[in-house]
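A single protein chain has been omitted; all remaining protein chains appear in their positions.
Chain naming follows the written order as A and B, and within any one chain the residues start at number 1.
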Amino acid sequence: MKKLLTLALVLCMALTAVSGLAVELLSAGDTYPLNSDKTVTWYVQENMGPHEKFINWTESPFHTGLNKNLGVNVDWKFPTTGTTPAVFTNTLMADPDTLPNIMTGYFMDQANLLLEDEVIWDLTPYIQEYAPAYYAFLQTNPAYDKALKTDDGKYYAFGFFREDGGWNDTYLGPVVRKDWLDECGLAIPTTISEFENVIRVFNQKYGAKFSFAMSRFQYNGLAGAFGAYGTTNAGWSWFVKDGKVGLGQVQPEFRNYLSWLNMLWDEGLMDQDVITLDDTSIKGKIHNDQVGISVTSMGQMNNWNNERMAKGEEAVWVGIPYPKADDGSLSSVMGGFGIGSYTGVITKTADEETMKLCLQMLDYAYTQEGFLYFNYGTEGVSWTMGENGIPQFTELVTADTDTEPMRKYNAMTYGGTGIQATNLLYLKNAAPAIEANNTWFYNFEDEAQNLAVTGGWRWPVGVTFTVDEMDLINIYGGSIGTYVTESFQAFLTGTMDIDDDATWNKYLKDAETYNLSKILKIRQDCYDRYLAR
Amino acid sequence: MTVNPVKPTPVYKEEPFLKRLVLDFQKHKYKYLLILPIIIYLILFCYKPMYGLVIAFKNYRPTRGIWNSKWVGFMWFETFFNDPYFWRLLRNTFSISGLSILFGFPAPILLALLLNEVHNDKFKRTVQTITYMPYFISLVVTCSLLKIYTMENGLFPAIMEFFGGTRQNLLASPKYFYPIYILSDIWQGIGWNSIIYLAALSGIDQEQYEAAKIDGANRLQQVLHITLPGLMPTITILFILRMGNILNVGYEKILLLYNPSTYEVADVLSTYTYRTGLENQQYSLSTAVGLFNTMVNVCFLLITNYISKKTTESGLF
Partner (left out) sequence: MSKKQKVIIHNGMEIKKSTGDKIFDVINALVLIALCFVTLYPMWYVLCASFTENSYLVANQGVLFWPHGFTTGSYKMAFEHPLILSGYKNILIVLGVSLPLNIFMTLFCGYFLACKGMMWKKPIMFMIMFTMFFGGGMIPAYLNIRDLGLYNSLWALILPGMISVYNSIICRTAIESVPESLKESAYIDGANDLIIVFKIILPLIMPTIAVLLLYYGVGHWNAWFNASIYLQDNELLPIQNIMRSILIANSNILNASAAENDQVNEFAESIKYATIILTTVPVLCIYPYLQKYFVKGVMVGAVKG
């Protein structure tokens, strides 16, 4: 009964997220088209580029359409097909005099430097007048405004936001074979003990083991059940708790988590191949009944099911909630705030008049009309308003067999300078994946409590290091990531005994050799400045 | 060997410098003409951008440009030398490189010699073509196949179990990393790398073999006294060049094969620069490490060249 109630609640929450827009955006009024005779160059590092089916942007409905809507002659620039986008951007930056007027990429880290060197415009004096919709949007959520300013309060960029507030940042979680669960008469596990029990039962009955693609999901997100932090998929697990910055892998809670993993390993319940598995190689196990419970992403789970169906088998993989501690507590799961680090800046190659024009152009995505255009394309062409007031793609998109055909008409499929509609994610992902992500994301009924476990513990987006701090991080921080990652596996496989206090203390002591305290200090200062914004 | 015993001494040896210069140009004008386009090329495409090396001594920021970035002296070198992993990186790089020179370098020579002993032309060509193929399979695919074959229930552990070993994931164990790395390298490059030796073999005067046969030399003797000496200049030069590459272990394959359990043996200089340099765009640090690499490489090249000069009288310069 309780379960049913939770399910209903979860569905309810999901529905509120779909219907309408979570925040009110300003209407563009009659600002657009701007009818300018200027040519503006606009560089896009990734995500908002033309679909692979087009030779260049002149064939892309989104880009040509946007030029028309804005009433500006935009000369779009992208990294060439097949390039590593970050490298392409970096080479461009080496010649500041030839930079495109607008650049979208990952500029948050370098914000202070770029402003100091006058490579980009400080938008603070202009933003209210020339980008009213964006400015108004930033004021709707203090977290948004905080993330998109420097420590001394300067506006310099247009950001990427998810309307869902982090739903899609939790894109991975535990999955299970529903058919086996039913066969064994087990309920969906919700606590870590139940989770472990499922592993044991599956191992006895089917000889299956717990496994996941560790090279991709290094920290599988089960740490939360132990009160630990370290769910990010990178080698680093910087977290924030009660205003203090810490490193997940050196916390005592993390030790408990590791000890549990090591127990699974020793008892032969965990796949020994887990160390080398990636998304491709794990499929051999998934499709040969060697794994019954795992951790993976929405997309991969969907692929597993689709591949089964292609063979004429049933889709049996379903998402299950992140296991909680037996007392129902949970410290962290994979997640975020729904703010991206992808930003659009205006460079100094634009003179003041052009800069103002650029502001207006970038502002479009944050108006009601622009929001719809960036997410769905042109109304009546690629989408229509459904009866329930929710946009639906037309046959032009739904009948198109190319990969992600909506990318031909919109810009927000992956993200860019704008707001990604939750509905777009619902239209893009398959139903089982959406269902799975709901169970991964909605961990608590209380919204604030839920936010604390999904995004709240994470090192926030938009924290800016000073130029000097960045240098120090580069000098001191080179190897701590390697060290903790390496030790993680040594503890897991038992090369280093996790249950031995002397070994653990030595590990903590060694972490100092890799400048842990120095780095924590830098990060703490940086975080404090962020809080003070 | 046909060597002209008495080289005519240039008549202008005693002339004044300028005169000698003119005479030299006159005598070798065509040689200088031939090398001129290459010099122009080198100046335009190699020397002109070479100022970039200074970023190893600067705190380079792309937007500031190379000249306007701050001088930091040897800071990046210090950062690198002070890294707790420095010695491990150096040790691993030398190990992998040394092993691949020890086993990987002679392998294609051996293949070329074996092929040379085949008298059926069709068979020879077929073997050549087939062994040359793996070179073109991209590393991503080679390594993903390797990962699959080395998994606990994969092909290689099964073979090892058959011969009395224990079944385990080979890539998760540090002690199998080098064999896997080196053997797959040989497998992928043996055919491709033997081509240069085959070309050198075909340059050997066939008359020598026929003369030797008439003298009653057996095949091993022919190999030792004709084939190998014929290959020696090529082997020497390639060996010297290989030694001049001793610290260059490509990062791509290691990145694809290693995991935290094998960092201990597999983490090398190039993967270090990849992690610190390319991922974080730390061009200064990676240039500094690159410069260090180059210095060590040049030393090894010079030493090898010196030894080669002393013992075989042939060398790079």
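A few remarks follow.
Here, contacts are C-beta pairs under 8 Å (C-beta built on N, C-alpha and C of every residue); 3 or more make two chains touch, one makes a residue touch a chain.
Not measured: the values here are computed from a predicted model.
Only one residue in the set A:Lys178, A:His287 or A:Arg533 touches the chain that does not appear here, and it is A:His287. Check B:Leu102, B:Ile159, B:Leu228 or B:Val298 against the missing chain and you find that the one touching it is B:Val298. In the complete complex, the hidden chain is touched by one of A:Asn303, A:Thr394, A:Thr466 or A:Thr503, namely A:Asn303.
Although one chain is not drawn, the whole complex shows that of A:Ser27, A:Asn73, A:Thr91 or A:Gln204 it is A:Thr91 that touches it. On the side of subunit A, touch with the chain left out of the figure occurs at residues 46-47, 52-56, 77, 79-85, 87-88, 90-91, 94-95, 98, 168-169, 171, 216, 233, 278-281, 283-284, 287-288, 297-300, 302-303, 306-308, 310-311, 403-404, 413-414, 428-430. Where subunit B meets the missing chain, the touching residues are 1-4, 10, 20-21, 24, 28, 30-35, 37-39, 41-42, 44-53, 55, 62, 66, 111, 114-115, 117-118, 121, 123-134, 136-138, 140-142, 145, 148-149, 154-155, 187, 190-191, 195-196, 198-207, 210, 213-214, 218-219, 233-234, 237-238, 241, 244, 283, 287, 290, 294, 297-298, 316-317.
In this text, only the chains that are shown with their structure count from here on.
Residue ranges of subunit B in contact with subunit A, taken from their complex: 59, 61-65, 75, 79, 83-85, 144, 147-148, 150-152, 168-169, 171-172, 259-261, 263-264, 267, 272, 275-276, 278, 280-282, 285.
Interface of subunit A with subunit B (complex): residues 86-87, 90-91, 93-94, 96, 113-114, 117, 119, 214-215, 271-273, 275-276, 278, 280-281, 284, 471, 474-475, 478-479, 481-483, 485-486, 488-490, 493, 495, 513-514.
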